[in-house]
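Notes to accompany the following structure.
With one protein chain held back, the other chains of the complex are shown just where they sit.
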Amino acid sequence: MTTMKLLEVEELTKSFGGVTAIAGLSFDVPPGNVYSVIGPNGAGKTTLFNMLSGIYQPDEGAIRFQSNDIVGIQPHQVAALGVSRTFQNLQMFFNMSVLDNVMVGCHLRTRTGLLSAALRLPGVKREERESREWARQALAMCSLDRYIGHEAGSLPYGVLKRLEIARALAVQPKLLLMDEPAAGLNDTETMEMQALIRRICEAGITVLLVEHNMGLVMQVSDRILVLDYGSRLAEGTPTEIQKDRKVVEAYLGGEVKYAM
Amino acid sequence: MKRLSGFYLLAALVVLLPIIFPDNYYVTVVGVTALLHAILAVGLNLLMGYAGQISLGHAAFFGIGAYTSAILTTRYGWDPWAAIVVGIALTGSIAFLVSRPILRLKGHYLAMATLGLGIIANIVLVQAGDFTGGPDGLGDIPTLSLFGWALDTDLRWYWVMGATMLGTVWIALNIIDSRSGRALRALHGSEVAAEMMGINTTATKTGVFVLAALTASLAGSLFSHQQSFISPDSFSFFFSIELVTMVVLGGMASTYGAVFGAVVLTFLPELLVVFEDFEVMIFGAILMLMMIFLPQGIFVGLQTPFRRRLTRRESPIADTPGE
Partner (left out) sequence: MLDQILQFVLTGITVGATYALVALGFSIIYNASDVVNFAQGEFVMIGAMSAIAMSAGENGLSPFLALPLAILLTIGVGIMLQRFAIAPAKGASVVTTIIITIGASIFLRGVALLLWGKDIFALPHFSGEQPIHIGNATLLPQNLWVMGGAALLVIGVHWFFNHTHQGKAILACSCNRTAAQLVGINVGKMMMIAYGLSAFLGAMAGLLVTPITFTSYDAGVMLGLKGFSAAILGGFGNPMGAVAGGVLLGLIESLSAGLISSGYKDAIGFIILLLVLFFRPSGLFGKATAERV
């Protein structure tokens, strides 16, 4: 059975002072899926991502990735296990070019240390070439080829959203956490984003998606987890979720138009 | 090789200057100091310009190198080269020990901590008179010799300092253009994102802090042997600030910029000497004016990435950027 779960979350709890952001939450993500987490503002989605990626430590509970317990380890160690992510608020390296941004994503796939870099030992050049090639591939996957020479700081928001994904893909993750990839995008850009999420999933990467755009969520997800005040309101396939009484009630007043 | 074309230009300049202007005070005397400052600034730039970690106490490491060389050679009769190596090892160890707690700090707190470190080091140099000669300093430091070639003229020192400076620049350029260099810049851009890319940011910060300290230590040892006399004044808070100014002036995160900044800031006081009593005042004014009106040194700051509102578009569902 455990082989059927890429990520297991058990009784996870996190509070900030008086606010309980995540309260005893449990769920499993099977490999190969697009698994979405939805919920109103402040439901605790980003907090969940921050714990899954090692940025925050949970107060209680367990997180297992491919049966490894990842609670208490540093984000870079989580990344080394094969988890990558994007951020709700862009965390771009604005001081670097587009290509360099994505080449940073190749960090774990290369070995050059400070000393060999300083002396430009023979292996360095080869690794640089490889990284550049991998970065190009990731950029191509996100249709960003034409921005390759640009400075990250000069790009429009929609492009940066995809650049963050390209950078995360360069890590070659097994699990990709995407925090609101379509936020702030126009309709065309949202369609592109939807297609990109599909492509990522088809490439064999499991996607954990947080998104407020219900149309997109219903279209791309295999399963959906609905959060409310940090705990599970419902879980199931898009069809099940749309029929769920509690979900409809919780969203009452908000326009829940499922563009199917 | 396009990557290093700027470097070859710099090397040509360093080589040609004393050939075109032999025995010129500004080349072989002030020039040597400028080269020394350039070594320091290039090292500090890796830490400040690229990795975005401010240091207002870099003179401490310069001082540890200088005093280790001076003390071991004058008091214990060591070979200067051995003393340089010990100085580097000692500076590296000290930098390593303090780096962990210090580099956990951010912004003004980091500025304060590094400043404090520099001042503590300076006080020790002044107070530990039995060792350091106290405020009067240490003299009679032997000069270096290289394969039996004693560095006993200004010109010879120029060549050694020039070669060391070019070596430092070459190494810095290599690092910046590599996996490690990208890791440095990434942690400047966004520490969380760098971590998520698998970069151990703590280790990276420590690495670059130690590297900058080692460079400063080497420069300090060379300074000791070249000057043959050192005193705590050369390693004060003000010298740390001068180094920072060199880096910022050249435009942070530019190795050639750091060299440029070092040259400008070395020659400036030389030129201001003619103003006699007005020198201090004019130096302060120029420092202010340069920082106010030279934008290339102004915009690549140590601001944390989430305070940057560069290209962020307002979106109704995006979090407000946290402070």
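For clarity, chains are labelled A and B in written order, and residue numbers in each chain start from 1.
Note that contacts are C-beta pairs under 8 Å (C-beta built on N, C-alpha and C of every residue); 3 or more make two chains touch, one makes a residue touch a chain.
Model, not experiment: these values are computed from the prediction.
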Of A:Q91, A:T112, A:T206 or A:S231, the residue in touch with the unshown chain: A:Q91
Query: Where the complex has a chain not shown, which of B:A111, B:I141, B:V169 or B:L187 is the residue touching it?
result: B:A111
Statement: Of B:L10, B:A41 or B:I54, the residue that touches the missing chain is B:I54
Task: Name, in rising order, the residues on subunit B that touch the hidden chain in the full complex.
output: 48, 54, 56, 101-102, 104-109, 111-113, 115-117, 119-120, 123-124, 126-127, 191-192, 237, 241, 244-245, 248, 252, 277-289, 291-293, 297-303, 306, 319, 321-323
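Throughout what follows, only the chains that are shown with their structure count from here on.
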Task: Return the distance between the CA-based centres of subunit A and subunit B, expressed in whole Å.
output: 40
- prompt: For the complex, which residues does subunit B have touching subunit A?
  reply: 171, 174-175, 177-183, 185-186, 188-190, 192-201, 207, 211, 253, 300, 305-306, 308, 310-315, 317-319, 321
- request: Quick one: which bits of subunit A touch subunit B in the complex? Just the residue numbers, please.
  value: 41, 46, 53-55, 74-76, 79-80, 84-85, 87-96, 100, 103-108, 110, 112-114, 117-120, 124, 127-128, 131, 153-157, 160, 167-168, 171, 180, 183-184, 212
